[in-house]
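Some notes on the structure that comes next.
For this view, one protein chain was removed and the others were kept in their places.
Lettered A, B and C in written order, each chain numbered from 1.
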Amino acid sequence: MKKNFFILCFAVISLSVTWAQPPNDDLHSMPEYVHNSHRKIIRIPDIQGFHTLKCDLHTHTVFSDGNVWPTIRINEAWQDGLDAVAITDHVEYHPKQKYVVGDLNTSNTIAQEKADEIGFLLIKGTEITRKKPDGHMNALFIQDANKIKVEKAADAVEEAYRQGAVIMLNHPGWPDNKSTMDTMHIRFMKEGKIKMVEVFNSKSFYPKVVGWMNEYNLAPAASSDIHDLISHRHPADTDIRPMTLVLAKDRSLEGIKEALLAKRTLAFFNQNIVGQKEWVQALFEACLPIKMVVDNKKKKRYTFEICNNSDIGFVLKTKNGTEILLRPNSIYRMNIGYKSLDTTYEVMNAHIDINTHLVTRLPFAKALHK
Amino acid sequence: MKKNFFILCFAVISLSVTWAQPPNDDLHSMPEYVHNSHRKIIRIPDIQGFHTLKCDLHTHTVFSDGNVWPTIRINEAWQDGLDAVAITDHVEYHPKQKYVVGDLNTSNTIAQEKADEIGFLLIKGTEITRKKPDGHMNALFIQDANKIKVEKAADAVEEAYRQGAVIMLNHPGWPDNKSTMDTMHIRFMKEGKIKMVEVFNSKSFYPKVVGWMNEYNLAPAASSDIHDLISHRHPADTDIRPMTLVLAKDRSLEGIKEALLAKRTLAFFNQNIVGQKEWVQALFEACLPIKMVVDNKKKKRYTFEICNNSDIGFVLKTKNGTEILLRPNSIYRMNIGYKSLDTTYEVMNAHIDINTHLVTRLPFAKALHK
Amino acid sequence: MKKNFFILCFAVISLSVTWAQPPNDDLHSMPEYVHNSHRKIIRIPDIQGFHTLKCDLHTHTVFSDGNVWPTIRINEAWQDGLDAVAITDHVEYHPKQKYVVGDLNTSNTIAQEKADEIGFLLIKGTEITRKKPDGHMNALFIQDANKIKVEKAADAVEEAYRQGAVIMLNHPGWPDNKSTMDTMHIRFMKEGKIKMVEVFNSKSFYPKVVGWMNEYNLAPAASSDIHDLISHRHPADTDIRPMTLVLAKDRSLEGIKEALLAKRTLAFFNQNIVGQKEWVQALFEACLPIKMVVDNKKKKRYTFEICNNSDIGFVLKTKNGTEILLRPNSIYRMNIGYKSLDTTYEVMNAHIDINTHLVTRLPFAKALHK
Partner (left out) sequence: MKKNFFILCFAVISLSVTWAQPPNDDLHSMPEYVHNSHRKIIRIPDIQGFHTLKCDLHTHTVFSDGNVWPTIRINEAWQDGLDAVAITDHVEYHPKQKYVVGDLNTSNTIAQEKADEIGFLLIKGTEITRKKPDGHMNALFIQDANKIKVEKAADAVEEAYRQGAVIMLNHPGWPDNKSTMDTMHIRFMKEGKIKMVEVFNSKSFYPKVVGWMNEYNLAPAASSDIHDLISHRHPADTDIRPMTLVLAKDRSLEGIKEALLAKRTLAFFNQNIVGQKEWVQALFEACLPIKMVVDNKKKKRYTFEICNNSDIGFVLKTKNGTEILLRPNSIYRMNIGYKSLDTTYEVMNAHIDINTHLVTRLPFAKALHK
């Protein structure tokens, strides 16, 4: 009974620990975290028949100017609940070279072993690094980073493209706080060689770039560009790291690459979504199933429950300026007059163009016919 | 732009508030909570084709010895994410009668109006209240509590039964810390008049009563028996209220009553589940889908991810005494040798008889064929 | 040893529960919350030799239009970490009178018994309740609420004043979203009969009223005006209830009354402070001790650590528009050039007049001489 009592107590008290072996005077050991064996669930629904894969396409390690061993990037991404991560050390910048040696593929090689061990998707990448106007560009799905080390940025892009890489323009507003691109970038965009752009990088948002997404037909991205620790930059209690939501036909490297090439991405930074209207709209609706719970014939209104089953909150603004908050992982109750079923809302945290939000109906009418 | 900037900032910072009108010098007002318009999602899956409804079948108001107005019980239950609540004021105990008047149906009448307004399920109940050996019994789904006010406890039970009530034996271990029942209770159980029993009440667990569940074919219940505030007794950051999981054919009062009469319930207190083996097993499996992520041919083992998508954690114990924790809302990674796919585990927080846990396989083999 | 093991485990796992008696098959019971025996510590420092008492001067019960028994208001305030609470049921509004009877002093009489039992300070109050322009006024420290039930609002104020009450103008912006007062109020202010005004009520803030505080020499207040549950209106994870910080010579009812009459109060709503410049400045400095940790002679700058040991966060704005966040209960590191020790900051959440923030130095120079 004593044992049983313990277990009950144990189970009751919020399940914080478990034991690898019966404790004794030699050793009481709590094994769970030792093996880093748990990870979070990020709740973002699949849409339009695609898997919504959570990807961070921009990270660094000690093999360029980051401060962690490549395996840490895999562990962090796994524990954060992501589906894939890219390691994109700088081709040209190696401030730790006095102490850290290896070629330009080493960080990915080391990380790949860890990824294979735990069944995680690692995208082999590198960052082509110049001062503005060339700026920084990530090459994702590369074959050999060493070959990308060439004098001119444009040649590096061409080489990466030859290797089959997906190329992304990084943090256009850094380091001069001006969101800029160069004629070289425009040329590569038009040639289909640059296919992506970061609208979020680390803690920054570049509103102008949401316009570029439409103007140049680019897939939007949100990247951590992490050099230190995710847990310090994006503490779990107040923040989550930026991520690119990739709408993939299957959960594989091939699936991700195909989706990037087809520009099926959304950029998600904490509670803001940036993307083509089609995908933003689809995500919005998938997150928010609606149920009618009261038909008040006297007051001529319905009461609906909007069940936000996702980790994304939404801020809706009505025409008269009232704002409604649909918190993540909760249910919101709303009274709607019989005549107001077709009201449109501006979704203040869903960005489909520069300073332009998604404007949409909530499918109340449809909910009546379920 | 200024506006837009605000909104971004606003949306970014974890979506804490929204505004009912554009603030000005007269008034800045944050409307959200004013209307109590959000509620939690409790993540417990439906099983075996039934809806898993979360019910608290035992609460009190100022109309007996509770300390809140009946509408509070509805609001609390709605916000806590429940599907239904019963108000079960004592037939015989009215310590506030100097100040609070009304008949024995009043608390339910007042609460029903609120329930109708927001679309919530209220079960009309009352508590037949005697000292031990008669003890306390809840009559649920009653017609008229006034008629249940009779001298003898047995007659009160008969009257409730005549009204079509489902009758439950309450907190058998209270107030003497002995889990007891009387010949009257046994008789009513055999006659099918007492159909339920509390294995959890407030902060107490009665292990012996898990045995009675099997011996007398009773539906197990977990009740808050709340007199004061749920938020004080079960603070949201460390605890959740006890609840009876009712496996109902549909989400309605009729659905709940049918399920209680058919004894399709589980008692859930924080992280412990009590019930018939069939339902406990089904819930366990529904909470824990498994996916194979690595087939390591060299080490002759698989790596699996067990995705606990529910709010219930599970503690598994292997034959050699190791304990494994499957935390709520997280994914656990596990290496299993080719030859160990059929290992059984004791589920330490799943109780199917007195001091007896569910022992079961994890469906690893099945996961290989997906 | 087994026992010891349990206790270790038990203690280790975040100390969630304890047991009233050794559990057995009859009963496992967790006693802690049953007796509501824990309360929060609100960390706000004493200033200028006064005790900083946390008070909610405006609450309701079932004896007017509230929804809880008076004892709940005492329990809530005790658990929330307050020093005192006033129960201020409406003199004139009794929507529950069909079911709840008693005279106008009853709610305070019932609550007083609970307050005495646990050693908590209850301020006997009532709310004089008229439509605008008279509006609502709280009379605090009254003798007999029944005598305040007279036809005219002005006569009610005079009667309360005769009883020695401190009178407060409530929520000037309610219900018409216009912050207004009437010639009657101005007269009473000039006569020293109205001494306080709410700048925060529930979820509302009245910026204009911060101006009145100075113009009419009123003590500012922040009140919950709670009718339902504090935990629903101000959920512990995102919010804390509004409170009036009373700078008292001693921790007693007399001490509070003396301080109110002397207008030594600050209104605190979540992270915003409103008050006379003198007290706001004193509180700001008391919350933020500073320590020099590096003297970098090469870069000609110091590094300071500002230790915010309080539950109040502060937002500082520099002249160039940069904002600095001094989070509650944390330490902020700041580099300051030798020549910038006298920089002034605008404290964006410290309000000393209508739309006017405290502007102040941080005492860096002083920190060098410690």
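In this section, contacts are C-beta pairs under 8 Å (C-beta built on N, C-alpha and C of every residue); 3 or more make two chains touch, one makes a residue touch a chain.
Every value quoted in this text rests on a predicted model; they were computed, and no experiment measured them.
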Only one of B:24, B:48 or B:318 touches the unshown chain, namely B:24
By the document's definition of touch, the residue of C:286, C:307, C:341 or C:359 touching the omitted chain is C:307
Only one of A:88, A:138 or A:202 touches the unshown chain, namely A:202
Where A:238, A:318 or A:340 are the choices, the one touching the absent chain is A:238
Among C:236, C:324 or C:341, contact with the omitted chain is made only by C:324
Hidden partner sits against chain C at residues 1, 4, 7-8, 10-12, 14-15, 17-22, 31-32, 37-41, 81, 116-119, 205, 207, 238, 269-272, 293-294, 296, 303, 305, 307, 309, 313, 315, 321-325, 327-334, 348-349, 355
Touch rule applied to chain A and the missing chain gives residues 16, 21, 24-31, 33-34, 36, 62-63, 66-69, 71-72, 75-76, 79, 96, 98-102, 106, 110, 173, 177-179, 202-208, 228-229, 231-239, 354-355
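Throughout what follows, only the chains that are shown with their structure count from here on.
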Taking each chain's mean CA coordinate, chain A and chain C are separated, in whole Å, by 40
Residues of chain B that touch two or more other chains sit at 21, 31, 205, 207, 238, 355
